[in-house]
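Accompanying notes for the structure given below.
All protein chains but one are shown in place.
Then we have chain A:
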Amino acid sequence: MLSHPTLMTSTEHPYSLEELKVVSEDSIEVDDKLSHVRVVFTPTVEHCSMATIIGLCIRVKLMRSLPSRFKVDILVAPGTHETEASINKQLNDKERVAAALENPNLLEIVEECLSPSFQTWT
């Protein structure tokens, strides 16, 4: 299904190509019967806000690709981030996610990251 997501962007965006590249051994578990998906991703960059944005991109991509019955949990790989509990809590709070996606600036970043010309999913 989805493996090794790689997010790249080459716009005038403040984040450089290197910062956004997520080379990861992502683990994606799908339980079709329970309609549950769990994604564990490894941000290669320590910077907190990047991990949150990447997690948000993953969530939006899955929201748009999966049937609405699916419940999705997105977590940073344990041990990869100092504030992982705090990032995980935000990424899995749907009210926080919904409000973030109503922020035009943030939405623009997410849309750029997910736009076909900028990203490849292998």
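FYI, contacts are C-beta pairs under 8 Å (C-beta built on N, C-alpha and C of every residue); 3 or more make two chains touch, one makes a residue touch a chain; residues count from 1.
The rule is simple: contacts and distances are computed from a predicted model.
Considering only "APOP1 protein", "Prolactin receptor", "Calcineurin B homologous protein 3" or "Probable cytosolic iron-sulfur protein assembly protein CIAO1 homolog", the record for the omitted chain gives "Probable cytosolic iron-sulfur protein assembly protein CIAO1 homolog", by its UniProt protein name.
Although one chain is not drawn, its touching partners on chain A can still be listed: residues 68-69, 71, 89, 93-96, 98-99, 102.
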